[in-house]
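Following this message is one structure expressed as structure tokens.
For this view, one protein chain was removed and the others were kept in their places.
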Amino acid sequence: METSVLTVKTGSSASVVDLTPDVADFVRGKGDGLVNVFVPHATAGVAIIEIGAGSDRDLLMSLDNLLPKDNRWTHEHGSPGHGRDHVMPAFVAPSISIPVEADMMKLGTWQSIVLVDLNIDNPERRVRMSFLTG
Amino acid sequence: METSVLTVKTGSSASVVDLTPDVADFVRGKGDGLVNVFVPHATAGVAIIEIGAGSDRDLLMSLDNLLPKDNRWTHEHGSPGHGRDHVMPAFVAPSISIPVEADMMKLGTWQSIVLVDLNIDNPERRVRMSFLTG
Partner (left out) sequence: METSVLTVKTGSSASVVDLTPDVADFVRGKGDGLVNVFVPHATAGVAIIEIGAGSDRDLLMSLDNLLPKDNRWTHEHGSPGHGRDHVMPAFVAPSISIPVEADMMKLGTWQSIVLVDLNIDNPERRVRMSFLTG
């Protein structure tokens, strides 16, 4: 298995960061297999959505509605409402796998791989890409 | 890695379509490994749930509650409320992997693999199955 770790700047606000070019680079020359994208952080996840037409903003709005940034959470560390950041990965998991054929991910036309990071206290994130030839 | 693409009719309403027989066919004769089911569309996901006792309808109702089909969305293309279809894959991901032993998926008795498709503008979907022998 080949594996590589990327560092991604996510800044100081909730963010959706495109990882597609980096993962495409990683699988180049590797033939057929499955690439796994894994975020080793407890307040981030990986999703596959369309970007560039507002859906990234829509996702953050949905997360604000579904997991409100208020005082309901038992988890009390960090910024106010930070507890919800720790629940998010149960719904937007930190691991996703994409099939690869002839050096290319078989994503649909409108699919991008994104890092979803609600945590405003941690401006830098790592992402591990792993390739299985099967 | 062996891979194969299926075409699935999803019709013109939000739908939950059973993929289990097709994936079971695909893994037959392949021994032990992991099968990945991947939907290359930005408004569909893959889930593993019970079907046949109403949970497929319950899932669609939940999605209507959690991601309402109204005008809140930034994404504005397609039918009214279509923006929510683009957020769904962040929660119901387009990729899932199932262990296979001796040619059989090791699903539980009540588990079925389903395509979840909210998009009413796209009546046909592709599903990619990939087998890794590990």
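A few notes on this one:
Labels A and B are assigned to the chains in the order they are written; within every chain, residues are numbered from 1.
Please note the rule applied: contacts are C-beta pairs under 8 Å (C-beta built on N, C-alpha and C of every residue); 3 or more make two chains touch, one makes a residue touch a chain.
Bear in mind the structure is a predicted one, so any value in this text is a computation, not a measurement.
One of A:7, A:74 or A:109 touches the chain omitted from the figure, and that residue is A:74.
Touching the missing chain, out of B:21, B:80 or B:134, is residue B:134. Where chain A meets the chain that is not shown, the touching residues are 1-3, 33, 36, 38-42, 66-67, 72-77, 83-84, 86-87, 89-91, 93-95, 97, 126, 128, 130-134. In the full complex, chain B makes contact with the omitted chain through residues 32-34, 45, 47-50, 53-55, 57-59, 61-62, 66, 91-93, 96-99, 101, 106-111, 116, 132-134.
In this text, only the chains that are shown with their structure count from here on.
Mean C-alpha positions place chain A and chain B at a centre distance of 20 Å.
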